[in-house]
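The complex appears here without one of its protein chains, the remainder shown in place.
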Amino acid sequence: MHNWKHISASVWHQSAGQVGLSGVLLLAALAFTSLLWSPYPPEAISGSILAPPSLRHPLGTNGIGQDVLSQLLSGCRVSLLVALSVSLGSAALGFLVGAAAGYYPKRLGVALMRSVDVLMAIPRLPLIILLAVFLRPLLINVITVLIFLSWPGVARTIRAQVLTLREQDSIRFVRFSGGGFTHILRHHLLQELFPLLLAKSAMAASYAIVAEAGLSFLGLGDPTLKSWGMMIRSALDYPGLLWTSAWIWWLLPPAAMVSLAVFSFTLTGYGLDEALRHQESD
Amino acid sequence: MSRYLKRRAATYLLVLAVALSLNFLLPRSIPGNPIEELSSGLGNLPVLVDPKTLQALQSYYGLDKPLLQQFWSYLEGLTRGDLGYSISYRAPVSQVLVNRFPWTLLLTVSSLLLSFSAALLLGSRWAGSQVGEWRVLLPAVLLESVPSFVLGSLLLILLGVKLPLFPLSGAYSTLSEATGLLRLLDVIHHAAMPVLVLSTSSFFSAYLVVRSSVLLVKHEPYVLMAKIKGLPEKTIRYHYVLRTALLPVVTFFGLRLAYSAGGAILVEVVFSYPGVGRLIYEAVMSHDYALLQGAFLIFTGWVVLINFATDCLYFSLDPRVKEV
Partner (left out) sequence: MLNAQDLTLQVNRKTIYPVWKVDFAVAEQERVAVVGESGGGKTSLAWGLIGHPIPGQRIVAGSVLFRGTNLLNLSSAERARFYYRDMALVPQNAQNSFHPTQRMWKSAREITSRNKAGTDTLEDVMESVAAFGPPLEIPNSLWNHYPHQLSGGQKQRMAVILALLNSPQLVLLDEPSNALDELNRKTLVSFLGQWAAAKDAGLVLLTHDIGIAARWATRVVVLYRGEVVEELPAKMIEHPHHPYTQGLVNASIRLGDLPLSRSSIPGHAVPIAETPKGCGFAERCSQARSYCRKETPRLVQWGESRARCFRKS
């Protein structure tokens, strides 16, 4: 009994990242297959309303007769697209700004950090809603807004690291022998900070998925793309759905998928964090 | 006031300035006349306005004046407490906000108290425990991964519909005439599910903060000394470890208090809870932009207020900050 406790505890610690990563890969595989094949086109009305799961529709149909499974797959595509682009964008932008702020800590750094402080102080969801209302409901806008809100967090962390890295002997040597900022950025800082960036991107990805689902749920997402949030929203909007049993195959799958996606990215980020910390203590 | 506090105050004023500018510039940045936008939002039928009325409306709202002047009068109105007029509620925005904000606060504060108490209790017992901590961490991560509106919807179904234990909407039973204690119980009954959902979303980060603070303290010499003095386990856990680990947790509480109001939006929508969160949603649906902006302002204002209060509190509690 005692042994089992130890085993499960160490499994948790070591495999957090592994479990997360396998979740992410699973989702990526789903998204990729949906590109190539899907039981039905997501928008097509292919069956009767609220039909329970069957051979023709493994996850049943929704309130207007569309195949739930197909919509689920296409939603996977959307969510991963959002997750990837937001994490890439915020990582890139945050890295550049943070590195610049850390490398030139006096005036440029102070100015940049002040704007980071301001951006981070504004409450996120209200701001997202405000921006989403006034911009047209396109996916690209959603992605842009999310990148805009995620990069300050990355920048702050990167800057703190660059501040200390800057004074390391190896970097100082390069500086004094004439290496400019871009050179150091590309050849030294990027390598050094890459794992940290990866960890931060994973967290940004998980937030992006939640935020996109939330926006779709509020009706502010791209109505042409069937994302999971939108599926949940239409399910909840359908009058009386909760009193039938149809919510089990219409509402639960997208809910489970969103949770799975967030869980995977969060665990991946957590695992990367732990790995970084162990590396430092060695 | 010290330099530290002055710097923080400057940052917050900047935040407010940015928020106000956003509020002001965004509606004016979209193509089309704001008046047309405003007028076409009433209901589903586009309202055709003849040019003369259009002109009158424009000059009433000062839209024909230069941008800077419009901004100035906007600010002026703000200092008078005039946040505009809500077309969907047919009342001043400020009035609507004042009516709804306390409900949001009720949800926010209750859920934070709940999640932080749970985090403190569990953290003091399980922090750093190689053997058993996964029992807290795993469910916490799982719960945190489920988006709040998803969890809320599921809970709504299970506990509101399938087993009608809890009400489906509102902050109190509108038809009952109960007063006093019964009324209080009714409010609690209505708030139970939203508060529960909100606390699950803040529990994990609260737990992490408690955990790191407790771990730091657990290795202090006075904790070890308490053990070989033979002091009871409970005394060590609560009086020695928890008490001294409290400061970072308290400041984190302040931080969460600031931002949780915005985080309550989705939950309020799911549970149809009459707070400012749901108000933002309604405003979006009905194109009531004045209301939308007012709600955004109140969220930002709340963030600034609580952040600054936390800074002051931290400043007075930790004398080392005074030297910064």
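We call the chains A and B, going by the order they appear; numbering starts again at 1 in every chain.
We adopt the following convention: a contact is a pair of C-beta atoms (placed from the backbone, for glycine too) under 8 Å apart; a residue touches a chain by one contact, two chains touch by 3 or more.
On a predicted model such as this, the values are computed, not experimentally measured, just so you know.
Remark: the absent chain touches shown chains B in the intact complex.
Annotation: of B:99, B:244 or B:286, B:244 touches the absent chain (contact as defined above). Across the entire complex, the residue among B:25, B:75, B:224 or B:285 in touch with the chain not shown is B:224. Seen across the whole complex, the unshown chain contacts chain B at 219, 221-222, 224-233, 235, 239-240, 243-244.
Following the convention adopted for this analysis, only the chains that are shown with their structure count from here on.
Listed in rising order, the residues of chain A touching chain B in the complex are 5-6, 8-9, 12-13, 114, 117-118, 121-127, 129-131, 133-134, 206, 210, 213-214, 217-220, 232, 236, 242-243, 247, 251-252, 255, 258-260, 262-263, 266-267, 270. Of all residues in chain B, only 11-12, 14-15, 18-19, 22-23, 26-27, 29-30, 130-134, 137-138, 141-142, 144-147, 149-150, 153-154, 156-157, 161, 258-259, 261-263, 265-266, 269-270, 280-281, 284-285, 289, 292-293, 295-296, 299-300, 303-304, 307 touch chain A in the complex they form.
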